[in-house]
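Only one protein chain is missing from this complex, and each of the others stays in its spot.
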Amino acid sequence: MSEVQEKSPLWGGRFRKQLHPDAKKFSSSIASDKRLAEDDIDGSIAHVTMLGECGVVPKSESDQIVNALKQIKEEIISGKLILSDQSEDVHLAIEEILTERVSAVGGKLHTARSRNDQVALDQRLFLRKAIKGLQSSVEGLQLSLTTKAEENEGTIIPGYTHMRRAQPILLAHHLLAYVSMFGRDGERLSDCYKRVDLSPLGAAAFAGTSFAINRKSVASQLGFSDIVYNSVDAVSDRDYLIEIASVCSILMMHLSRMAEELILWSTVEFGFVEMDDSISTGSSIMPQKKNPDIAELVRGKTGRVYGSLMNLLTIMKGLPLAYNRDMQCDKEPMFEVIDTTADCLTMMKLVVENISFNTERLKQTLQDGYLTATEVADYLVRKGETFREAHRITGELVGHCAGNEIHFSALDLVKLQSFSERFTEDVFDILDPERSILLKASEGSSSHESVEAQLTYWKNKLQ
Amino acid sequence: MSEVQEKSPLWGGRFRKQLHPDAKKFSSSIASDKRLAEDDIDGSIAHVTMLGECGVVPKSESDQIVNALKQIKEEIISGKLILSDQSEDVHLAIEEILTERVSAVGGKLHTARSRNDQVALDQRLFLRKAIKGLQSSVEGLQLSLTTKAEENEGTIIPGYTHMRRAQPILLAHHLLAYVSMFGRDGERLSDCYKRVDLSPLGAAAFAGTSFAINRKSVASQLGFSDIVYNSVDAVSDRDYLIEIASVCSILMMHLSRMAEELILWSTVEFGFVEMDDSISTGSSIMPQKKNPDIAELVRGKTGRVYGSLMNLLTIMKGLPLAYNRDMQCDKEPMFEVIDTTADCLTMMKLVVENISFNTERLKQTLQDGYLTATEVADYLVRKGETFREAHRITGELVGHCAGNEIHFSALDLVKLQSFSERFTEDVFDILDPERSILLKASEGSSSHESVEAQLTYWKNKLQ
Amino acid sequence: MSEVQEKSPLWGGRFRKQLHPDAKKFSSSIASDKRLAEDDIDGSIAHVTMLGECGVVPKSESDQIVNALKQIKEEIISGKLILSDQSEDVHLAIEEILTERVSAVGGKLHTARSRNDQVALDQRLFLRKAIKGLQSSVEGLQLSLTTKAEENEGTIIPGYTHMRRAQPILLAHHLLAYVSMFGRDGERLSDCYKRVDLSPLGAAAFAGTSFAINRKSVASQLGFSDIVYNSVDAVSDRDYLIEIASVCSILMMHLSRMAEELILWSTVEFGFVEMDDSISTGSSIMPQKKNPDIAELVRGKTGRVYGSLMNLLTIMKGLPLAYNRDMQCDKEPMFEVIDTTADCLTMMKLVVENISFNTERLKQTLQDGYLTATEVADYLVRKGETFREAHRITGELVGHCAGNEIHFSALDLVKLQSFSERFTEDVFDILDPERSILLKASEGSSSHESVEAQLTYWKNKLQ
Partner (left out) sequence: MSEVQEKSPLWGGRFRKQLHPDAKKFSSSIASDKRLAEDDIDGSIAHVTMLGECGVVPKSESDQIVNALKQIKEEIISGKLILSDQSEDVHLAIEEILTERVSAVGGKLHTARSRNDQVALDQRLFLRKAIKGLQSSVEGLQLSLTTKAEENEGTIIPGYTHMRRAQPILLAHHLLAYVSMFGRDGERLSDCYKRVDLSPLGAAAFAGTSFAINRKSVASQLGFSDIVYNSVDAVSDRDYLIEIASVCSILMMHLSRMAEELILWSTVEFGFVEMDDSISTGSSIMPQKKNPDIAELVRGKTGRVYGSLMNLLTIMKGLPLAYNRDMQCDKEPMFEVIDTTADCLTMMKLVVENISFNTERLKQTLQDGYLTATEVADYLVRKGETFREAHRITGELVGHCAGNEIHFSALDLVKLQSFSERFTEDVFDILDPERSILLKASEGSSSHESVEAQLTYWKNKLQ
């Protein structure tokens, strides 16, 4: 994008030579921005309709242009018309086609407009749809997770910290942690949308225009909530791109954590999860392999979104106002951020729908690792022990069991009382992982009650 | 941060050796997290108060702990008490002091709590204040810019695209573009604040607790709007850090653009701006130098915030739930993001308050560069010319003037009409940069009316 | 890339379902890696030739495969054969075509090889050529700069620090600073090449193979200096990609500095440089504009290379050995780094060749700004003054001139001696920027002698 055109007639006495062909190719953006063709046409239709309404262009001519643009858009959608890579950018490509069709009248389309505000408009139109799409994909993934949580409501897994078994929790509670994380991603997408949903058109090159145009009419036709008021800001700003790249970076980070966890859980060593053949691949060299490629690719693609964020931040660093040609380099990272994130959301939904939990294996893991040690200490505190003392006692108990290679389940009351006289019959509710879950009392904890509340909340929200 | 303590008594039979002294030093976070001491104490006071209310700890004991903690906080603020770098982290350092003062009772403070939820709480308490501070600094800078805009309301500057003079605009309009940019930063800070302003306490290690605690009471005491519901999410999440780092990266990008522009404008070549001695430095080797160091440092420090964002994103990539020790590495980038951004905002406010515009020089630059050429083309369009033809004619006019090294102001009507008969006497309103400003008609343009509207808007908003 | 193939026959009893079509599309890499087709075939030819030599495959069959592969390569080069996007990756696409042509014998190509070592080989073959290409482009740019320096050998410019005029220097010396910078880039490319120039083939999946292959024969056929010895390392390593991305990031940083400077220098405010029309563009809306788009785009594209570096570093962070599917995501950043850097080098060469220096304007700028103040202070030191005192005196002298708005050239000896009696007639050699250059005495300084030495050095080196 730039305020450029290499056809000499437009520049009269100023230029005596054509742009060098290599430079022309280097500066062309049509290869990437042609994807904005429909948005560009939608913007042009709204613009010229307004010009007609305001009398800047005769109504009959604006109608003629609108009709031609609609026709061009249809032809592009149907594949009948393909934009040439010879044009400098999508804006000129379409204007050239228009002018071929309606001759001189086509030249009126660009009245009171510059490519500076035009490209910002196209990006915002594109991003509005993209954000809506991402929101829908996020909700789709949340729904799959919620469904999977509900289906496995009674299942208990060992929760981990430091990649070490720590305490028993409900699988559903764990899955709902991801639903919460993606809930924040949804909020951030909404917040970002507010700042995308503003029309920059009418800012022209950056100073506004002396034509008596109606910026709000254009905004309203295109469904924008308002205009970007200050005209210099309207063309200099790329916050909306960086913000969506940031939001998607955090989202991808969440997906990378979930991918890592599913890869781990589906190893033969963990054995918690079985991935369906439809999301697994084998090896052409090792016949026994079944690989979690989809999850691995999601984890790997995180780098692409992080990198695009850094790309955009670098482009904009230290650029004086208003428009600089550097800003043309924003298309590739924009598309990469949106496409990568959208694909990965869809893929993780597919993964979630095609995993099953190995409940036998999970049951068995709960016996190892003294997962209820924390509950034992808390039990002693409730019985009147100080926290530190309770801790010391439980530590000794674990040491005793580990030394003798026995589980907590092998302890009887007499043995327990040899560590503390405070132990009574009710300690066995604590020692057993499944029963200990029932004792969780705090809001938002891994209790059945809390999980029920979360399931209800999310099912309502996501409907 | 971690669930760690190297004093053997706490772990009983499990550990037979002390942590290696180098490993102990390597894993200690006290050097950076001691800055959270006051937040940590505030959180502990709320926690133990709630424990007392709920009967988890006898009221008399919770009162005793609260009083001791208040005392410790006061001593830290007054500098009477300095936390030793020997402790593993700020949480243990304070608990150790507490226990010295109230003996065994101190051990009850950590009931129904883990360092996992505690550190998340401390960070959120810190960030709430930090965000409020940043918002206030942003508004301060906006106000300085608005004031500067108002003081220079009549001043016209050449607006730039591609670092080339493009069209005349009101200086105030240009400065208000920055006010708009920082306005978005303020919105993003508010949006981020919503997600910071939630209490994670009570999530304990990650599964919640079997003590009948009241999470919302703690949240309410500390002024949080709600709790982070899901306990696994509450301790695994660092979105709030990454989001603030993203918001500050965009903010710093804005500051870097403004810094670049002020450095440019204050060169002898541009000569638009004079920086006061109070924000300039000289050279110990070149006696004639006057350097814009403050603006340069702001531009340079952009890298620090970008780098911290990348640091945080990298840390969290691919980490399975719930807490992992990697997350301890989040303190340094958190403080760097906040401190750097806060300092740079303060400094840019100082810079804005200490620049003056060289109106003579600005007036003179408006004559060069045929800045009103766009207006001439638009004039011809209004007179009935098609856009393309109007453009061609203006191009030839510019070519003629450039070839003869004359300004537009040297043209008389006869000469103008030799290019197009549509030129009449009113064209001189267009040719003159100062008068052409008066013709800007679009909303948000560089017209006096638009600038008035913006000044009114921002002055109301920022009061 | 992965060890994957979705055709069920290969996996027999292990898989009961096909890969989901969306997952298949998501995991396909053919769209990006088909660019490696020729390298892939070169590698396969070397591999199967060796298999024939070693008797792993009968010589007649290896000959048959080699001939078919050569034919396929020719057809791809000539455009007769186009790889389908239906294949999973370039390796399978070519193997499939081969098998169609030579039937069952084609299946022997993959003996003692995995796609893990194959893709690493392809990348290394690609990068060897890419690095050679970059080195040549770097040298091309250095030569253009050297030529430009030589052509402008007598020209003096104001050197800058803090974007403020500081001291007079020879333009050639300034341009040669860039030649030095690019010289280091060349060295880094060479250093990186050493580590790229090793053959991983024969590592198979990661453990090596029980076939009695000759890895060094393959390496030798392909012109590699050696093999990557450890087979696990051979397929797990992507250092060569990250290293080239780092090297190119520094290179792009250099180009961004040069671009920034040329944009500045070609503003009307600086006026040092004129850019030829062939590297400039106009504005479709502002007829008087002449924009430095090529330099701006180079500056902007810096972000792409930085972002790709971050992409690669993120992908590899925390990946356990050996191959993981995440590593397939390395193709896009690899191509982006190479293509962007190569294009920008070519473009900057074009820019350098199409700029001319405005010597009149440069001459004039030397009179402003008391550029020789440092020399005056040094002069006084040589006359016996202490450094501090010399500085103070010169400061007063500058203050006097600035207050009276006169240049140094307006001072006579009497006036000078009123500041210090040490001034004698020879001070005028110092005060005059052109003559002061002649006094530079240190190695590598901006003296004619030093510039001559540099020109000689680089012209010899670059021939």
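All chains are identified by letter, namely A, B and C, in their written order; residue positions are counted from 1 within each chain.
We adopt the following convention: a contact is a pair of C-beta atoms (placed from the backbone, for glycine too) under 8 Å apart; a residue touches a chain by one contact, two chains touch by 3 or more.
Since this is a predicted model, take the numbers as computed values, not measurements.
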Note = Touch list for the missing chain, restricted to displayed chains, reads A, B, C
Inquiry  = For a quick check of understanding: of A:S62, A:S180, A:T302 or A:T394, which residue touches the chain that isn't displayed?
reply    = A:T394
Query = With respect to the chain omitted from the figure, which of C:Q18, C:N67, C:T161 or C:Q364 is a touching residue?
reply = C:T161
Note = Across C:F26, C:F206 or C:F408, the one contacting the chain not displayed is C:F206
Note = Considering the complete complex, of B:H47, B:K73 or B:R299, the missing chain is touched by B:R299
Inquiry  = Looking at the full complex, which residue from C:D237, C:D293 or C:D330 touches the chain that isn't shown here?
reply    = C:D237
Inquiry  = Touch as defined at the start, partner being the missing chain; which of C:H47, C:K73, C:R128 or C:R325 qualifies?
reply    = C:R325
Remark   = Contacts from chain A to the absent chain lie at residues 161-167, 263-264, 267-271, 283-293, 296, 310, 313-314, 317-318, 368-371, 373-374, 377, 391, 394-395, 397-398, 402
Note = Had the left-out chain been drawn, it would touch chain B at residues 2-6, 10-12, 14-20, 22-23, 26-27, 110, 114-115, 204-205, 276-294, 296-297, 299-304, 306-315, 324-329, 332-333, 343, 346-347, 350, 354
Query = Considering the entire assembly, which residues of chain C contact the chain that has been omitted?
reply = 2-3, 9-14, 104-105, 107-108, 110-112, 116, 159-163, 166-169, 173-174, 176-177, 179-181, 184, 187-188, 191, 194-195, 202-213, 215-216, 227-234, 236-237, 239, 242-243, 246, 249-250, 253, 256-257, 259-261, 264, 299, 302, 306, 309-310, 313-314, 316-325, 374-375, 378, 381-382, 386-389, 391-392, 394-396, 398-400, 402-403, 436, 439-447, 450, 454
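Operating definition for what follows: only the chains that are shown with their structure count from here on.
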Query = Do chain A and chain C face each other with the same patch, meaning over half of the contact numbers show up on both, or with different patches?
reply = same
Request  = Determine how many degrees of rotation, between 0 and 180 and to the nearest 5, align the Cα atoms of chain A with the equivalent atoms in chain B.
outcome  = 180
Remark   = Separation of the C-alpha centres, chain A versus chain C, in whole Å, is 32
Inquiry  = At least two partner chains per residue is the criterion; list those residues in chain A.
reply    = 2-3, 10-12, 14, 110, 204-205, 299, 302, 306, 309-310, 313-314, 324-325
